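For this depiction, one protein chain was excluded, whereas all remaining protein chains were kept in their positions.
The first chain written gets the first letter, and so on, giving A and B; residue counts start at 1 in each chain.
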Amino acid sequence: MSENKPNSALVIGGGVAGITAALDIASQGFKVYLVERNPSIGGVMAQIDKTFPTLDCSACILTPKLSEVSRHKNIEILTYSEVGSVTGSAGDFHVRVKRKARYVNEDVCTGCGDCAEECPVEVANEFDLNIGFRKAIYVPFPQATPNVYTVDKENCIDCGRCVKACQRNAIDLDMKDTTLEFHVGAIIIATGFQLYDITDYPRLGYGHYANVIHAMEFERLINAAGPTHGHLIRLGDGKTPKSIGFIQCVGARDVQKGVPYCSRVCCMYSIKNAVMALEHNTDGEVWVYYADIRAFGKGFEEFYEMAKKRFGVKFIRGRVAEVMEGKKTGNLVIRVEDTETAEVRLIEHDLIVISPGVVPPIGMDTMAKKMGIEQSDDGYIQAEHTFFGPTETKTPGVFVCGCAEGPKDIPDSVSAGSAAAMKATIVLSQGGT
Amino acid sequence: MTTEPTETTNENEEWEPRIVAYCCNWCSYAGADLAGTSRIQYPTNARILRVNCTGRLSPEFILAALDMGADGVLVSGCHPGDCHYTSGNLKARARWAMMETAIEQAGVDPRRVRLQWASASEAQLFADGVREITEQVKELGPIRSEWK
Partner (left out) sequence: MSDTKEEPRIGVFVCHCGHNIAGVVDVVSVAEMARDLPNVVFSTDEMFMCSDAGQVLIKEKVKEHNLNRVVVASCSPRMHEPTFRRVVEEVDVNRYLFDQVNLREHVSWCHTREPVKATEKAKDLVRMSVARAAKLENLPIKTVNVLPKTMVVGGGIAGLRSSLDIAERGFDVVLVEKDTQLGGNVAKWTHLFPSDESGAQVIGPLIAAVRKHKRIKIHLNSKVSDFDGYIGNFEVTIKNLSSEKETKVNIGTVIVSTGFEAFKPVGYYSYTKSPNIITLAELQEMPPAQMLIRPSDGKPVKKMVFIGCVGSREPGKIGHEHCSRHCCSATAKAAADLRDDVDESLVLYQDIRTYGKGHEEFHRLARQKHVIYSKFPTDAHPNVEVAADGDIRIRWFDVLAGSELEFHPDLVVLASAMIPPDDMAETAKMFSLTRSGDGFFNPEHIKLAPLTTHTAGVMIAGAAQAAKNASEAVIDASGAAAKAVGLMAQGEVEIESTVSHVISDLCSSCHTCVTACPYGAIIMDEEQTPPVAFVQEAKCKGCGTCAAACPSSAIVMYHSTDEQILTMVEAYLCTTPEPEGGGSA
C-alpha cells in the first residue's frame, strides 16, 4: 500500500508554530519543506520585544529554535516563497512552490552586509512597522534565518553598487522567480495571523494623531534592536512619554466590525507592555482601558496581579469612546465611561497604544480556496473537531496549528505545532492510509 | 590558595560586603533567573555559583569561602521534598548544623551564613534572601574583624 509514497511533509508558515511542527517531524527522520513568504523565518515572535508572563526577551528564546531549524539536515527552508498549488491526497500531495527571486544567491551570501552599506536607497522598514529605515538590499532583523540578504526590487534603482560591493559575487539583479515541485505525504498549515487594521476605528485617532500608535509599533519602539534602539519616545515630537494609555478590545469582541471573537493575546501583551513601559520610565504612569482582563494561561493571573501591585499599572474598566488631541501639546485626551463608577472621565495621556485584535492573515482565503481547505465563519482554518481533531482540517492529510486555526498565544501555538506534527507523522508512517 | 585576599574596602565609599551564593541549578538558580526576568531588584553583593544540587556542598565550600574573605555565604536550594535529586537538599540541611558549629568555634558569627529554600517560581523569595543576608552582614561588618 505504501510503495514509493513520499516520506516528507510540507509546513506552510515559518512562525513559531510552523517551526515547532517542522522540528518535531524532522526529529522523527522525515524530510520537511518549510515554506515562508517573508525573507526570514521567525514570524511575529521575532518582532515582539518581550514575552509574557516571564518578560523573557522574545528574540533570545526564539533564536535557538531558528538555528536549530537552519542546521537540521531534514529541514529544507524555502523562504521568500509561496505555495502555488497543491493536488493529490493524503499520503501523496503534489506541491508547487513559487520561489520569488531574492536577487541574492542564498548559497553564496554570508550575510556580511557589505552590500547594504553601499546601497544608496533607504526605504521604510516593514519589520519595524515602517518606523525605521532599511536599505533596498536588506536582512529583516539581526537573527534572520537564513542570514542572507534580499533585494527589494520594488525600491531598487538597479545602480549595481551592491553587485560591485559583494566580494563573493552573490548578487544577481537579473535573477528570475522559479517554481519548485515536489511530493509530500502530509501538509501542515501554520500561516499565523495579522493584526486588525485599526484605522477602521477613526474615533480612536490612529493615523490622525502622531502619538496614537498600536501595540506592535510599541514593541518595536521598546526593542533594543528597533528603530530607536529601545528608547521609548513619541513619534510626534521625540519626547519621552510619561503617561501612557493602553486601549483594549479594538478589532476584537466587536460584532459590528465582523470580529465577534476574543483575540486571546491582547490583554496579556498589553499588561506586559504596560510593565515594560514602567520599566523604561519608572516615574511614568500607565493606564489600561479594558472590558474584561483575560489572564487565563499558566502564570498569567499572577502576572496581572504583579502588574497591579508591584508596578502600579492602573486598570479602568470601560470601552474608550474617543481619543482627542490637544493641538499644542500633542497630548491625547481619552473619553471613557468608567463602568465601575459609572463616571464619564476625560483622561490625558502623552501616548496612546491601541491593542489591535488578531485576524486571519492576508492571503488566507486565496490559499484555502486553492487548496480546497474548509474555513470557519471567521476566516480561520476550520478544525475537524474540538475534541477528536483539534489540529486536523476537514481535508485528510492536511493539518493546522497556531493562529491559522484561531488566535493563540505562544505556548498554545507551540503545543499545537507539536500536535499537528504528531498527526502528520502518523500519516507519513502509514503511507497516507 | 596562595594568593592573598585583597581588601576591597575603600575608606571613601561605603563598605560593601562580598557574598558567595551557592545555588542549585534546578530551583534557586532558576528562581534567580526568574527574579531577573521579573525585573525584581535586589542588592548587587552576591555572586552566584551554580551547582547541580545543594547536596554537592560539603562544609568545606562554605568554610573556604569565609576563609578567603567572603563576608557572607548564602546557600539556596529546592524546598525539602522538591529536590530534583530526591533528597540532596536534606543532606545539605543535615550538614548545616555541624557547619554552623564549626564556624562558631572559629569565632565567626553564624549570622554570616544562610541556608534558604527557594523554588524556581519563588523569585521574590530568592531576592529577599539576598537582601536579608546582605543587610545582616552589613551590620556585622567585614569578616576580617572576626577570624581568630
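Everything below uses one rule, namely that a contact is a pair of C-beta atoms (placed from the backbone, for glycine too) under 8 Å apart; a residue touches a chain by one contact, two chains touch by 3 or more.
Keep in mind that this is a model prediction, so the values were computed, not measured.
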Determine which one of A:Asn130, A:Thr199 or A:Thr339 touches the chain that has been left out. A:Thr339
Residue of A:Leu62, A:Cys156 or A:Ile171 touching the missing chain in the full complex: A:Leu62
Any idea which of A:Gly88, A:Gly330, A:Gly363 or A:Pro390 touches the chain not displayed? A:Pro390
At which residues does subunit B meet the chain that is not included here? 1, 3-6, 16, 18, 20, 25-27, 29-30, 32-37, 39-42, 44, 47-53, 55-58, 60-61, 64-65, 68-70, 78, 81-82, 84-88, 91, 95, 119-121, 127
Residue positions on subunit A contacting the omitted chain are 16, 20, 24, 27-29, 51, 53-54, 56-57, 59-65, 67, 111, 142-145, 147, 223-225, 229-230, 253, 255, 260-262, 264, 279, 282, 292-302, 305, 309, 339-342, 376, 383, 386-388, 390-391, 405-406, 410-412, 414-423, 425-426, 429-430
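Operating definition for what follows: only the chains that are shown with their structure count from here on.
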Subunit A residues within the subunit B interface of the complex: 54-56, 275, 279, 306
Under the touch definition given earlier, write down the residues of subunit B that touch subunit A in their complex. 34, 37-39
